[in-house]
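The complex appears here minus one protein chain, its other protein chains still in place.
Up next is chain A:
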Amino acid sequence: MSSSNKILAVDGLTIGAGGESEVAPVVDRIDLTLAQGSALGIAGESGSGKSTLLLAMMGVVKPGLELRAGTCRFGQLDLFAAPPAALEKLRGGRLALVPQNAGLALTPNIRIGDQIAEVLRYHAGPADQERHNAHIAELLALVRLPDPELLGRRFPHELSGGQLQRVGIAMALAGQPDLLLLDEPTTGLDVTTQLGILELLEDIRRKQGMAMVCVSHDLGVLARLCGDIAIMYAGRLVEQGPATRLLTQPAHPYSRALLASIPRLASAGIPTGIPGRPPAPDQALAGCRFAPRCRHADRTCSDVVPPSRDLTTGHLVACHHPQLGMEPGSAVAKLATRQHPGATEARLLVDGLSVTYQRRGLLPGLRQTQAKRALDRVSLILHRSEILGLVGESGSGKSTLLKALAGLWPVLEGRAVMDEHRDLTEPVQKRDRDSLRRMQLIFQNPDASLNPRHTIREILSQPLRLYFSLSRTEVEARASRLLGDVRLDASYLDRQPAELSGGERQRVAIARAFAAEPDVILCDEITSALDVSVQASVLQIIRELTQEKQVACLFVSHDLAVVNAIADRIAVLYRGQLVELGEARQVCAAPAHTYTRQLLAAVLEPPASGGGTVSGAPA
């Protein structure tokens, strides 16, 4: 790559905690270059340092961190040596960033239009108010926001998450950047919204010829958006190369394991996760940072930092023992064939259930006839040992159904029965203890659902003491057995949630739900807050436990691929109505409803494996 068309060059960039701390750097000796008009995707799990790297590309290091070594150049300008005035002119103009969470990145007291106007004011040169206003409306229309003139006068809190994300993009595009940096641009959006935004970005990039760097944990998104992909692990780039090649012929064991842990629509069954957890920041590792979790690691790996080397042109890997292709067998790894509930009993029966958005008011008759229905005559049956996946976008009513079943939301009409005689239309306050015990909920975010001041022992013994009369030693024994069920050893009993990783915390939440020996488990997006490599093991645990304890599980998720991996049957909710219900394989392979087809079409997956060939392996 000649230096003339290089727009961004990162050279030996190292960023770490300030002062004289021994803590491992957050971003460690990163080398990257980007050609004008090209798109690079940086993939990494939470804590890999990808967002810090992206901010450094704006010449910014967050407080608490400092630049330890290396440079980051935009064109000829060294971003960490440039005078503040030059940076001010550059940022928001030729170099712009789309924030991860536009809801937090937009100033609450300034109208949307005025926030975009700021960019124009400092970067688009002098123009009168009217031309700016027209330009702003144009930008808002460009990101396909409805009613641009009106929207510009709104405050951030008046917009939805998807709309805010579009505003974030419009604001970045206002300065007509040559390089656009995107931090998880579609995280938290519905799949169809996500697809719309990615198409839009692709379109604008092609038209305006700008370069892009996109950071995401989602390889499917990056595969769609970027020609090149770099994979980051614990602050280091482990592999980079053309997307099509890297995603089908990954060479680094981490990339291979990561790709293998992504659930795919084409292959039902739960993928394999990556055992272990990323190194803690204070953990000093002399060699490869992935070595402790790597199957192929040897002495060299733990002692010597693997240099980055070329496999083929442009495909670089930092590994002592690179092997091309997916982990053998892992991509098709499945749990033992699902035991289909043949002559099984119905654990949960929902018949014509309707729920309104409005809570019961003073005049129920008047209000509820007018109110929009959050759930409209939903009927389904959940059998023993069965996992029923419930998919739908935000606002489809999937969480409302869980709330209604748990008695946290009033039911308008219809029937919901557990174990053939327990009425679930009763609010939770009116249910007896046995009914409460038989239905357990697992929430999306274990950080919020586990008491941070309790030890795991206290967390697990609470339901045990509440529902069963057990002696102290019995409680202790059961608690450790429950931990064993979720593959954590008894030493975790004395720890607090903060000492656990996100995946481990979610496993504790699962153990707590199973502690009550329930008949029905309701899972609300339980893997959405987890990294893919961790997600697989959580899915596996849920699958095993429902089978083993003969529990019926209602598994709510926005992610069709995840649901397809774990569920026996899939139900699709759309605007409160159940539009499709069938065997998982059938729903994914031959969807009957148009909406299901739309959902399936919007699912982004990295291209499937080339099948373990080693054609390009170095001699």
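FYI, a residue touches a chain if its C-beta (ideal position, glycine included) is under 8 Å from a C-beta of that chain, and two chains touch if they have at least 3 such contacts; residues count from 1.
Note that contacts and distances are computed from a predicted model.
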(message) Please identify the absent chain by the protein name in its UniProt record; candidates are "Cytochrome c7-like domain-containing protein", "Peptide/nickel transport system permease protein", "LLM class flavin-dependent oxidoreductase" or "Response regulator".
(response) "Peptide/nickel transport system permease protein"
(request) Out of A:24, A:58, A:374 or A:554, point to the residue that touches the absent chain in the complete complex. (result) A:58
(request) Quick one: say which of A:37, A:93, A:161 or A:410 touches the chain that got left out. (result) A:93
(request) Just name the one of A:109, A:129 or A:473 that touches the chain not displayed here. (result) A:109
(message) Looking at the full complex, which residue from A:80, A:155, A:357 or A:467 touches the chain that isn't shown here?
(response) A:155
(request) Taking the full complex into account, find the residue in A:122, A:357 or A:467 that is in contact with the omitted chain. (result) A:122
(message) Even though one chain is hidden, which residues of chain A still touch it in the full complex?
(response) 58, 60, 63, 87-93, 96-97, 99, 101, 104-110, 118-119, 122-123, 155, 157-158, 171, 175
